[in-house]
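All protein chains but one are shown at their positions in the complex.
After this line comes chain A, so read on.
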Amino acid sequence: MSRDDLKATFFAECEDLLDQLSEGTGELEAGTATEETVHAIFRAVHSIKGAAGAFALDTLVKFAHRFETVLDRLRSGSLVLDPDALQTILRSGDMLAELVELAQAESDEEPSQMAELIDLLVGLSGSEEDGPGAPEPDEAFEFTAVSFMPLSFDEPGEDAEDVYKIRVPAIADLFRNGHDPFLLFAELVGLGQLDVSCDASALPVSDEFDPNRCYLSWELTLTGSMTEVSIRDAFVFLDDICEIEQVSGGSAGPVLDLPGIETEDSPMTIAEPSNPSMPQVAAEEAAAEPAAATSSTSEPAAAEKSKAAKPAASIPQTTLRVDPERVDRLINTVGELIINQAVITQKLVASGMASNSDIMSDLDDYQYLARELQEGVMAIRAQPVKPLFQRMQRIVREAAYSLGKDVALVTEGEATEIDKTLVERLAEPLTHMIRNAVDHGIEGPEKRAAAGKPAQGTIKLSAAHCSGDVLIEISDDGAGLNRKRILEKAVSQGMVAADAKMADSEIDNLLFMAGFSTAEKVTNLSGRGVGMDVVKTAITSLGGRISISSRQGMGTKFSIALPLTLAVMDGMVIHAAGETLVAPLSSVVETIRPKPKDILPFGRDGRLLSIRGTYVPIVNLARLLGFPTEAEITSDNILILIRSEQSGLVALAVDDISDQRQVVIKSLEGNYGAIEGISAATILGDGRIALIIDTDAILSLAGHYGREMASREEMDYAQTATMG
């Protein structure tokens, strides 16, 4: 493993730890925190600090250390969690996440708020622990546990000599299991000064003596500055049976969370003889004399011990890290399997196989299993939106702080699972929208008070599954959209005619137009000209749709509907000039078999479709894609009405529609390259490839119809649609 790999692992771990951290701080904020919450936060920060030290990420270590000190005081109860302290802790958590991000980007930049936060943290950490001249204890930290095991030390215990007593009882099967006590003890010699005393009192003198059996017990005294972990490592095979006890050590004595390890100061020792001495050990041995009993009696004891020590230990990591590429490969193969199954079915049916024959019913089973498998594999990629939502908490806090507003983010449906890629690619548009909501949506404190609203603004972020889609909603209880200003702005930017009469929803939708920004002043957060159009493009590229609704004085709501996964999509199988193509169902508005009188000539060879009183340009799909076709558009064609963001409503003329089905998306770019008007390919039931058309690109290809007109057409259509 190279250093880069290790670093990548570190950042992946950090992500988890930061999740734990924000979960914990969330609980603190919500007031549902328990003692364990504080421990969990502390451990997360500590683990990040420890690992960051190993990579010499000094800024991160420095900050984490201050933060940790405060958390330690909180943990020990010497710090009371008042609102100010809570705010500092929340912001410190955010800062830590930001620092990790900076470290990942290998940037040396220091975030602007860092100095201020450090001052706040130092203020909270009390003079005694972190006076200006205090030495940095991190130097002495043992970074051996780069496995990021969350160890928690009460005190680093730098130079103190620790003394450990290890009792090895007489284990009857010791030799038979292939252990050699000499080698075990020899390993300990490397750790420190070792004194061994052997208790041979159990040795039988008579001919009962069995040379394969171990009658001896030992007591080892190890002196030196070693960690418990290293002792545990040496005794890994006898872990449950031996007792390891620290009899003296640094000032307070390390308290370890490892199950089965006892220290004298630990409250867990109650369950054990408080100070076991030799005779007691011997007595134990005697009691355990029957060979089989030795292990069976000591095991429950060990189990009990580990149970007793458990509460402070971290929850074991049950997730599996898998290279996404492997999952993708699996998804691909399963997609193939399903296509293959369809091919077989199709061929059997074509060969005249009766549908009630055995083989056909077996094939049904095959189909069922293949679908099961596909669902299972898809589920691997599915992830809850929780981490994404937690990140948004951070965005709200940062934004609210820098704007001097009081805003709370309420999340709902955090357990909703969506494709991992979607989670990743949603982060940016969501961040943008959340910032917008804080900046433009929620009013300033005075305005809120004047409107009789609570001082704290609320942004609600929710996720839910809704008929095969994932619905994500962002709503705020702010002032709502200022339609008058939006319209003025749009007119001044030449986006709409000055005398245009527009419905409220149309005005709202102006927000999504490129280059539109209403912010009167460019703030740090939003209003940099990259507006909602970027958000809309991002959502559309994910196969999703976004809509907006707003009520004056009540707030604004954005709704995003996304497909569950990017690997498959719903498509309409269409035919044009003898080629089979797939149109994404999400962009199909309706399909029409036109009457001859509805197709009207327009220009030299253009055609318009008259529909419900408006005129929609007709585009010959085959010609647009350069497929040889002579045919004029007639009423024999089927028209597919599609809506695109830029061109509005357009009718695509095709020969036929044969099916509506889920298709597995295959990239064309791997072996060929990008093709204008085509987004990807898919494989049909007969094994042939069908191209998936990219409706937006198709329509920009058809640009000669004039964008202007098309968009006006769309608005007319929308109006008729709402009126009718």
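Everything that follows uses one rule, which is that a residue touches a chain if its C-beta (ideal position, glycine included) is under 8 Å from a C-beta of that chain, and two chains touch if they have at least 3 such contacts; residues count from 1.
In this section, contacts and distances are computed from a predicted model.
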item	value
Listed names "Purine-binding chemotaxis protein CheW", "ABC transmembrane type-1 domain-containing protein", "Amino acid/amide ABC transporter membrane protein 2, HAAT family" or "Permease component of ABC-type sugar transport system", matching UniProt entry of the absent chain	"Purine-binding chemotaxis protein CheW"
Absent-chain contact - pick from A:G352, A:G452, A:G494 or A:G673	A:G673
Candidates A:R326, A:R551 or A:R688 - the one touching the absent chain	A:R688
Residue ranges of chain A at the interface with the undisplayed chain	332-333, 335-336, 339, 579-580, 625-627, 666-678, 681, 683, 687-691
